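The complex appears here minus one protein chain, its other protein chains still in place.
Right, subunit A next:
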């Protein structure tokens, strides 16, 4: 959201504001204090290690 106009960020600006965290070596990081972020990092490291094909599942489901 633009702080000056209150409007949503434009497509041109919204991707530039944050660093590209995909360049960080996740498997070599110390554990994150935040439990949600830590679980997300572990999930991704496991998925990459496992090497399984990822497909999109039914959204309207358990």
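In this section, a contact is a pair of C-beta atoms (placed from the backbone, for glycine too) under 8 Å apart; a residue touches a chain by one contact, two chains touch by 3 or more; residues count from 1.
Keep in mind that, in the parts below, contacts and distances are computed from a predicted model.
K.L.:
From the list "FxsB family radical SAM/SPASM domain protein", "1,2-phenylacetyl-CoA epoxidase subunit A", "4Fe-4S dicluster domain-containing protein" or "ABC transporter ATP-binding protein", give the UniProt name belonging to the chain omitted from this structure.
P.N.:
In UniProt, the chain that is not shown appears as "FxsB family radical SAM/SPASM domain protein".
K.L.:
For subunit A, which residues touch the unseen chain?
P.N.:
Listed in rising order, the touching residues are 1, 7-9, 11-12, 14-19, 21-22, 24-26, 28-30, 32, 34-37, 39-41, 43-44, 47-48, 53-62.
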